[in-house]
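To keep things clear, I will list the structure first and then write my remarks on it.
One chain of protein is taken out of this complex; the other chains stay put.
Right, subunit A next:
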Amino acid sequence: MAFTLYSLLQAALLCVNAIAVLHEERFLKNIGWGTDQGIGGFGEEPGIKSQLMNLIRSVRTVMRGIGCLLAVPQLEGWKIPGPWGPCN
């Protein structure tokens, strides 16, 4: 697999988008990953599941704000000048 920097950006954008579109009410609640179901104890260790749920919620919040602007160059198909690779 030969990567270019631009393909890394594309892949990162697609992954972040995939996390952001997980719908809170329709989907996450049904598999028990809603953010209001997990915050049980205020003990020392948050545990992997609550960390994951926090991460999903943060990604969704960030993407709704700044992330949409960052995705515009990719969606519009703008060519960014520079040595990004053969498939710009």
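Assume a contact is a pair of C-beta atoms (placed from the backbone, for glycine too) under 8 Å apart; a residue touches a chain by one contact, two chains touch by 3 or more; residues count from 1.
Definition applied: contacts and distances are computed from a predicted model.
A.B. asks: Out of "AP-2 complex subunit sigma", "Ataxin-7-like protein 3", "BRCA1-associated ATM activator 1" or "Protein YIF1", what name does the UniProt record list for the absent chain?
C.D. replies: Matching "AP-2 complex subunit sigma", "Ataxin-7-like protein 3", "BRCA1-associated ATM activator 1" or "Protein YIF1" to the record, the invisible chain is "Protein YIF1".
A.B. asks: Taking the entire complex into account, which one of A:I31, A:I48 or A:L75 touches the absent chain?
C.D. replies: Among A:I31, A:I48 or A:L75, only A:I48 touches the chain that is not shown.
A.B. asks: List the residues of subunit A that touch the chain left out of this view.
C.D. replies: 1-5, 7-8, 44-48, 51-52, 55, 83, 85-86
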